[in-house]
Each structure stands twice: as C-alpha cells, then as structure tokens.
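Missing here: one protein chain of the complex. Every other protein chain is in place.
Moving on, here comes chain A:
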C-alpha cells in the first residue's frame, strides 16, 4: 500500500476549516492523510479570507499542500451574526485581484481556483436584480481569472454547480487547455465536451451517495478523472466532516464503476493530476507517454509528443531511453503524408526526430533504418500550383522542422547522404534555397516570418554542406545553380546563415578548382553590399568577431587554397587565414580547439611554404599548448576519478582535441627542421609519448604520425626522441588491435632504426623484428609496405650479425617473392633491402646474399628490373623507374665486392649492356649510379684486383664513348663521377697495354 501516491486535487485545507482546537485539527488530518498515502493536497481558496491561510499552510508544508487561489462565485458573508451566501460582485473581484496577481508573480500557487460559476437558484434567483445580472457578473469574474491563469500558464480549478455546461463553454471560449471541473453535476454529454477539450473531472468521496455522479464517472474516460475530497465538504457520510484521507473512497468507487483495480485507478489519476498541475513526475511517466503516443486521439498524441520533446531536448540519457521504445517508428509513421496526420503533429514529429538525431550515432542509425529520411525529404515538397516564395511562407514551420531534423541526421556519419540527389528532392532543395534567400535579402523589412525564413535557408544550406562529398555531387550541385543562393546568403548579414553558406562552400570547393573559381568570382546581387566579390567577403568574414564564423571562413578558404586557385605568394592565406587560425587555437572553446588544428593541418600539409609561414607566425607553440593542456587535464581527471571516464561528451571531445592537435603538429613538422626543433622545445614529447599509449586508437594513430614527422630529424632522433622513450610504446603498437595503427607505428619506427645502431639492437631484441617480419606477410598493403620499409632501414649500415639475424627470420625465399611482388612499391622496398644487404665493408655480406638467394636468381631478378625500365621519366602508369634505381645501386654495391663478385657481373652481358644504356638516362641520379658501377668495377687496390677481362668487355660495350659524353653532362655530380670512372678505365687500358 505504500508505493502509490494519491493526489487530492481539490480541498479547502486551512486553519479556518480545521482549527487547532477541534478534534480535526490540521495536524491530525494531515497526519492521517499522510498515512493514507495522500501525498499531495491541492488546497483552494474561495476568497480573500481563506486565501492567506491556504498560502500560509502551503508554504509550511514542504510541498505536501499545494495552494490554489481564486475567487469563488459564491461568497459567504456574515450579517447579523449569521453567515449568508451571496453571488460574487465586481467589488469582490477588485479587492481580490491584487492578491491573485501577487501569488502568480511569486509562483506561490499551482492553480487558479476555486473559481467558476454557480447558478443555483438560491444564489441567483429572487434577489434584488434579475437572475441574468448575477450570472453575468459571475461570468465576468470567472473570465478575468481565466485570463490571468492562461497568461501565467496555470491550470484552473473550477466550480460549476448548476452551471456545468456554461462553465465548460467559458473555458473553451477562452482557449483554456488545462482545467479541472470539480464535483461536476452537469450532464454527462456536457462533460464529454470538456473531455474533448482536455479537461479533467475530479471525483469527491460523496460519489458513494450520488447516483448522478456515479453515472457521470461511468461515462467519462478514466484518463480524464482525478481524485478530490473538497474537504471539509462532500464526504462519504452526509453529516460528517470530510478530510483528504477519504480520497481513497473516491478511488474505490471509480474502480468499482470502471471494473478496475483500485491501485490502477490511483496510478492513473495520479498521472493525470501531475500532468494537469505540472507536478514533477517522480514515477514512471515514461511508459505512459510511450503508450499515449500510440493513441488514436490526436489530442492525446499531441500532448505526448510535447512531453517527449521537452524531456529529450538537451538530455542524452532521455533520448537513449525513449529511443529504446518503438517511438521512432511511430514518429516516422506520423510523418507519412498518406496517413492524414495534422500539420501540427507532423511538425512535432519532425522536431522530435531532429532532437533524437542529436543523441548518438546509434540513434541516428535507428532513425535512418526507420525510413525517416525520405519522409523528411518529402516534407520539403512545395505545392505545385503556388509560387515557391508563397509556398515556402505557407509551409514555413513544417520546412523548418524537417530541415532541422535532416541537418541533425546528416551531421552523423551513420546517415546515408545520397538521397538528396534524387532529382525531385534536389529540385525542392533548390527551390527552397532560392525562395528563402531572395526573400530575406530583398525585403529589409523584418516581419514575423523573417527569422523562420533565415532559419530554413540556414538549415537547408547546412544539409547541402553535409551531403556534398564527391566530385560528382559537387558538379551536380554546381550545375543545379547552387552558387547564386549561397552567395546571396553569404551577404545576408545573418551570422548563422553566413556560417552555413561558408560550410557549403567548403564542401563544394574541396579539391574542385572549377567550383572554387566560380565561387570566388561570383558577386553578390545588388543591393547586397557593393556587389563585392565573394572572395572579398570571405576574407572579411575571416576577421569577423564570432569564433564560429572565423572558423567557418578559414576552413572554406583553406579548401579553396588547396584546390589550387590562389596565385603565389598566397598572401591572403599567409597574412589573413593563417593568423586567424592561430588566434583561434588560443581560444578557450573546445569546439574551436577541436576543429582549428585540423584546418591548420590541411593548410600546411605537403607545402613547405606554408609550414615555413606557420613557423614564422608562431603556430607551433599554440598547437603545443593545446596538446599539453588537454593531456594534462585528462590525466588529472584520471587520477581523481571524477565522473565516468570515457562515457562523457567532454572527455570524448578532449580526446578529439588531442588527436587533432597531434595531427596538426605532424603536418607542420613534416618538412622543416626549425619546426621540429620548436615543437620539441615546446615540450610536446612527453604528451606525444603518452598519447602513443592512449586507449583511443585515433589518438595513438595521430601520435605515431607526430613521432614520424619529428623523427625525420636525425639530430632530434638521437637525443630527444630516444630520451623521451618513444621506442617502447612504438614497439608495443606493433601489436595494436588496429592494422592502421600498426602500419603507422611501423612507419614511425622506420626513421628511428635508420643509421642509429643502439636503436637497431633494441628493436631486434624487443620483438620489433619479429613483428616486422610477420607484417611482411600481412594482407594489409600499407602495413606490409611499411614493414618491409622498416626492415630495409634496419639493415641500413647494419653489421653482418644484424643482417644475418634479420634474414634468418625473413628468409631469402620470401625475399625473392617480395622482389617479384605484384606491387611495384613493394618491389622497390625489397630491392632497397637487397641493396642494403649487399652494402658494406664486409665482402662476406655479398657472399651471404649470393648463397642465400642463389647468385643466378639474384642477377636474373636485377637483369629483369633493368630491362623493364624505360629511358625517359614517364608521368603515366609505368612506374618501373621506382625499381630501376635500387636495382642499379644493388649492382653498384655488388661491384664493390671481391673479384669473384665482379666476375659474376662481368659474365652477365645483358646487365652490362643495360648499365651502359642507362648512362644516357634522362634522370641524373640514374646516370650517376651507372658511373658508380663503372668506378666500382674498375677499382683496384692492394687486396682486390680488377678481373683481367673487364677492360675488354667494357670497351666493347662502348663505355669509353659514353663516359666522354658524360664529361659534358649538365649536372656537376655526373661530370665528376664520369671523370673518375674514365680515369680508372684509362688506367685499366694502360695496364692492359703493359
């Protein structure tokens, strides 16, 4: 019995009715009410006299007694020591209103009441004036109080003795939505009209002795019933004072009449009361709302939709909770045009879907699979026989709700974004954009619709911005005439709309030179500001006051810059966009900190000029600051265990900030030493190293990239990077669950193990080698490539022992496979690996390879690489040049070897012919390598002699002539090598002649 809550919706509980001296003191009846689970009592007044007492009690009751203040149509006055009842007067009202106004302003009351009409004969008949006089005054007094209640958004607690029909009419005429008719004694048919308007009917315990009330309750739906006592009146026994604990009697009687459980009646009436009075729902409202939303009664659905909307907006937990019911399907059904649902309901449904879409990706997936997107897009269709401008105005609210929902849905990566390109939908979108943008820029006059028009334009533009990803889509949108409305919007002066236009331009211009050009050169229609060029406006907006605007403009201009339309020296970018971005990096705004570094990365990547400019503009300290501060905060949180880690929005976005600042640092440090030095001086290394062990794979990946960029500096590599302890975490990442992270870790280790032997040892011993070898068998091409690359670097300048260790694990058989791999990039790395294997002072290194692979096999492979290549650098598909150079240098290294190694080469005429052929190759580095071949073949010292046949063979191939030609090479290096080679060649000839 203790887990329910009875709400007595109408009683007159105050000191005057329950004096302390009586048996029924306030204390006594409240205690017994409490014991009977009557947890809330709405105590209403009749006039000035009791109102103050009601208010006093309510203020002392800790929320258990809620006050209602109102002027009753019947006033009890004392005359000659006798209480008499008379109809209310205008003077009563005048006297009463200040108190009512004060109560409303101070939020002291939960309803206005008891108010209403009482046309009982003894009140209005046989008096000084005709009956209609009293009725009219009662109406006026009632109306005035209704008005105040509606304004204050308060429900009315209504008395309607012998005037049920009239009271309901007054309420309806005044547009009242929230009212309870207490102890209604009118006809059931009239009451049903009240139900239709959403009014409630409260049932007093006296129902047990009133056939009329029983009949009424039998007719009314329980969804519109409330419990009341009207204490001290209307008790179950005629001559006994009533009290709130008797509310249970009403519930019992309702249960009997409706053939329901009493507990069920109590539960439903409690919910009804909470709805009516806005008492906070402490119990399971959720199930009821979900139930109600499926009701066939549009009013019920509307109320439920409103409840859902106001519960989920801003509240992720509630969104997730509601999304688990099948509410989303219901919302999508409501949107279907064929279901004949009213505009109001459809608008609410679209709005709620939009709010759900702000929740999380799973909810968006649910929305998408429920088929919401096509329904929402259909809601954008305009009636065919009206001009778009008028049609848009007529459908403004629906368009606003639908575009808002679509924008939210399309903001998630879980949505499918191709639907808008259906010609029908695209056409609607264009129509809306044209109509809205022209009506907001044309009339400077602001009217009630302007704000909505701007909003629809903004939201529609945002949809386009989010759905435009491919070149085809860019072209399609461009051809559909998207640019003019966007330009108009950009010049509209409405910040939100301008930001949206900028976002759309960003998407349209990304890597698209044609659209970038067209956008930049487009001019605003007069009379927008001076008809200036879009570029000028964008540059103005980069300097705007609003952070979001600056960010949007900087993004847009960065994309346009990357589409390669600006002429050098890119002064707009360097002098305007870059400094803006750097300033944005300093803003204390997580959203900005999240996005700005990425744009910075985009701006500087692959461009040494921009990296230099970023360095000079002091971008690196700002980026480093962000990284350092998010790393610190996060660690502190971890230590203190505030909140639930990883689940919260803030933690997630901090991770994103960390990731993005690492990406930006990687990009800005890629090409210039000064950038790397500055970054390291800004103390980014500890954060970067700890980011390598982040729980978030995206952060680990970004940290790998950052280490890779920094490790391009040999100086820093040997000191700071090693000191900071990057190796351990990187080696660990080779076992990462994500192949992308593994590949990136491989890539970062590449630089670390090059030319730095202590590191080579660490890598081999700590499992790096085993992993590299394992990854050379990976299905993931990037990982496989980076693994071979790492092995190649590991072998660079390595000692014989290291080489043998590596090859024991990799095996020569597999190396041969790699040399013949389908991918030329892999072949290139494998050849370089062989080149490093055969390089060195130890002749036995070459022996190892000769015997490991088989001399013939190796030379056959090299021969094949040489004969496959062309003489000219080809921009086309053929990238055999990639393998030519490492093949030649492998030969160079073999030629350094012993006389047997040279003899082996001299026995391969094909190879020699190719070397000679490439002596006139278009590329200088190739020509140099050929010269080195000759130098090494003809080199003689005390240990190794030149094979005697060498001179003849080379001479027959025409080496001498080629070398002489090379003496006039445009490249100095080539000339020098050629001279050396020729000199040695000639000394061979001398030896021969001797």
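Keep in mind that, in the parts below, contacts are C-beta pairs under 8 Å (C-beta built on N, C-alpha and C of every residue); 3 or more make two chains touch, one makes a residue touch a chain; residues count from 1.
Throughout what follows, contacts and distances are computed from a predicted model.
> Consult the UniProt record of the chain that does not appear here and report its protein name from "AP complex subunit sigma", "NADH-ubiquinone oxidoreductase", "CTLH domain-containing protein" or "Ubiquitin-like modifier-activating enzyme 5".
According to UniProt, the chain not displayed is called "CTLH domain-containing protein".
> Write down which of A:355, A:415, A:460 or A:593 is the residue touching the left-out chain.
A:355
> Kindly state which of the options A:143, A:294 or A:309 is in contact with the chain not pictured.
From the options A:143, A:294 or A:309, the contact with the absent chain belongs to A:309.
> Per the definition of touch given earlier, which of A:223, A:299 or A:450 contacts the omitted chain?
Missing-chain contact among the listed residues: A:450.
> Out of A:23, A:80, A:107 or A:239, which residue would touch the omitted chain in the full complex?
In the complete complex, the chain left out is touched by residue A:107.
> Can you list, in ascending order, the chain A residues touching the missing chain?
59, 61-63, 105-107, 153, 278-280, 282, 306, 309-310, 313-317, 351, 354-355, 358, 404, 408, 444-448, 450-451, 454-455, 493-498, 637, 642-644, 647-650
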